[in-house]
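Below, a portion of the complex is reproduced, with chain positions unchanged.
Chains here go by letter, A and B, matching the order in which they are written, and residues are numbered from 1 within each.
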Amino acid sequence: MASPTTSIIILAAGLGKRMFSSLPKVLIPVCGRPMLLHILDRVQEAQPQARIAVVVGHQKDKVIEAVQSQKYSMKISFIEQTEQKGTGHAVKCAMQSDWGKTAVDKKEHVLVLPGDLPLLTTELVRDMTEPLKRGSALKLLTAIVADPLGYGRVIRRGKKGPVLRIVEEKDASPLERLIQEVGLSIYTFGAQFLNVGVAALKNDNAQKEYYLTDLIGHAVAKKRAIETRTWDIPEDVRGVNNPYELAVAAKILNSRVIKRHALAGVRFVSINDARVDPTVKIGQDVTIYPGTILEGSTEIGAGSTIGMNVYLKNVRVGERSEIKAGSYGENSVVGSDVRVGPYAHLRPDSDIGNHSKIGNFVEIKKSKIGEHTSIAHLSYVGDAVVGSNVNIGCGFVTCNYDGAKKHQTVVEDNVFIGSDCQAVAPVTFKKGSYVASGSTITETVEEDALAIARSRQINKPGYAKKIRQK
Amino acid sequence: MASPTTSIIILAAGLGKRMFSSLPKVLIPVCGRPMLLHILDRVQEAQPQARIAVVVGHQKDKVIEAVQSQKYSMKISFIEQTEQKGTGHAVKCAMQSDWGKTAVDKKEHVLVLPGDLPLLTTELVRDMTEPLKRGSALKLLTAIVADPLGYGRVIRRGKKGPVLRIVEEKDASPLERLIQEVGLSIYTFGAQFLNVGVAALKNDNAQKEYYLTDLIGHAVAKKRAIETRTWDIPEDVRGVNNPYELAVAAKILNSRVIKRHALAGVRFVSINDARVDPTVKIGQDVTIYPGTILEGSTEIGAGSTIGMNVYLKNVRVGERSEIKAGSYGENSVVGSDVRVGPYAHLRPDSDIGNHSKIGNFVEIKKSKIGEHTSIAHLSYVGDAVVGSNVNIGCGFVTCNYDGAKKHQTVVEDNVFIGSDCQAVAPVTFKKGSYVASGSTITETVEEDALAIARSRQINKPGYAKKIRQK
């Protein structure tokens, strides 16, 4: 299906002022991933051998860095557009570069894609990269929309005849405004035609910009054929021009990710009520409750259940584990057959071993927990190494910070720590030791020793009455 | 409205491979209830005296058990289909059983329902169980759909003439594919016609299966009349063939449940943002915030408020109580005028008395709490009996587990327990006793006694400076 070489120009130089962001527009994330990378992902799927020219401008270093951080098989060049003088100018920069010269030399067909279409699909890229017919100057993507307001209207000779031009909203006559076929700013050009065309563009318009759209007029003037491709799914080519459209696009993209997982066997308790980044991996036979957010490189192993309102970012969960409601994890690892939550907090660098339990209102930070270990209630374990078959009671605290430095707590295998104990780090609980409830542990507890650090209970008969009478 | 006896065959033998579930397809839950039971619930409402034949196959014991666990007034027989050889074969099994013979003998009309239609409505069952007209072989349920892709098209003589046949997608001519009237796999047959028809079905098709649809051809061949009923609400007959469709069905079903409650007076702060199982009961003047999930046999008493993101499964809440944001409860009882949460955790077998308060980050497990008692902050109460008018401070812990066994804590009426106390169970706090903050209680606190078990405070002047200089 792929032509020998596919050449694609992606327009990624714009500022996106209405986005109110410190990021350049094409780097603004949708579902956790910059818009531009969504586009490149789709292009990669459709045309893994494509030659890409990314036209950069605003904050170009950031844009280039973002693309280069990825592992694409496509050959990607970056073309600088120093001033933003319109789409035509951007393409001209590309065509007059070495990248463009190669395209002309090899008589390639050049697809031009705006950089702000995060909902672009692989199918669309495949379709628009099919070779032009012999003699065609270009292929134009159009859509029939219910409400064409704001779009350029496609003017044809007769109702279904060849395309004559695209008229912008503001230049359209009342009759032209009724036209429901609109141009989508996606074109495939013959390289030679494109090269000559962009060089000849004029900016004699209100904005003093060079418009790629004008090439349609060029083709008509030269009596070159214009192909059109009408796209049935307007959603695929939704642009993103402000934070509202961004949030709408995010919702649509999320629903696609959810659908993909659901068809592959993931059981969402209700459709489209969880949010799953496209980068997340989910195994077979996983159940996901509403309100949950899975981000980044998170992976959920087969047979696990993720309760409602769970937040996991870059967390790897093993098989048959249950992450209960409201648990919150970042950059951590959870083994298999583990129960977490509800309302457990795994701060970065937590590593929970197989068959262990981290219960409600427990915070783990930068700690490794062994297997078959239980930390079931209201505790804070930070900077600790906890062994296997350990039982830690309610209200345990690692006093890891002395006001200046953080210190480590070591709890070896088979230790039992009663409730409301504190470990004043650095401190070690050796194998099989036992700590009485209510103890503040400041020194090593030796193997199989009992440690106790609390006051004996004194009862004062009748005193409670006196207190009440005060 | 009901005919003397209504006979209904429900097809419940399938595996549902694309569901990726260990459950047989018809037992997969939608909003907490197996699909098959949703159907039987609707049939029960429409035709409480119906004679039902459930055709079972895959994991038939589980299916039979699920149905028999319910209290239906309908007379339900189970017919085994040992091999899955198509819908026609399934119905043949039913018709050739004693159940079918009775239908033939009594000249009943037989409604055939697929077992994977969790959104079926009472109205549809009522409609399709109205007696056939004299002379009709069958009545066929159809719908006019915008996108008929994948459905069997209804071929009529002329545009609105009698039905000739149903053509499956793959067998349809391009012209036939444009037809928007589709068959919905729901039919009512004269028992005699059905009996003869299924016996004569052939499996000379690609799948080597026997199709019930072929009976339409039989009727046409025999010049028997075919009635049609066009159903306006395509949603009602959505089939469920994969986890995506399952999650979509769950959302639709939930919105119906929400609407029913809202029209009866329940105030949802926003529509369709909570999830309420169809089995849940909600009283008058109840307010429910978004993100909340109510499951199983949960009941909410009049005048209560359920905050956002609450999860309650099999929890009975009394009147005028407030369950605040993020609280999580299972198999528990909450009295009237109780305040719970935010972020309280009621583990199974918690019973909270009237006018009591269970505050934030408090975990209750297998405990009975009296009336006018307060456990307001960061505590764990497990395996305890707590009386009335008790005040338990912050950070209280029942040390109920000694590494081997669980032990009970008893807190009698009018006890005051200061903050950060632990009860090393088994232990009893007798009536009116008072426990000083920071005490680990290991022995009985006698009536009206003050118990104290902590160290006296020692101040070391200037020492803090030294620590900071370290």
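What to note about this one:
Going forward, a residue touches a chain if its C-beta (ideal position, glycine included) is under 8 Å from a C-beta of that chain, and two chains touch if they have at least 3 such contacts.
Predicted model, so just to flag it, every value in this text is computed and none were measured.
This structure file shows 2 copies of a single chain, while the whole complex it describes contains 3 copies.
Just so it is clear, only the chains that are shown with their structure count from here on.
Separation between the centroids of chain A and chain B, computed from CA atoms only, is 33 Å.
Residues 258-259, 262-273, 284-285, 289-291, 307-309, 324-326, 342-343, 359-361, 377-378, 391, 393-395, 402-404, 416, 418-420, 434, 436-438, 454-465, 467-468 of chain A are the ones touching chain B in the complex. Those residues of chain B that touch chain A in the complex are listed here as 20-22, 242-244, 246-248, 250-251, 254, 275, 291, 293, 309, 311, 326, 328, 343, 345, 361, 363, 378-380, 395, 397-399, 401, 403, 416, 420, 422, 424, 432-434, 439-443, 445-446, 448-455, 467-468, 470.
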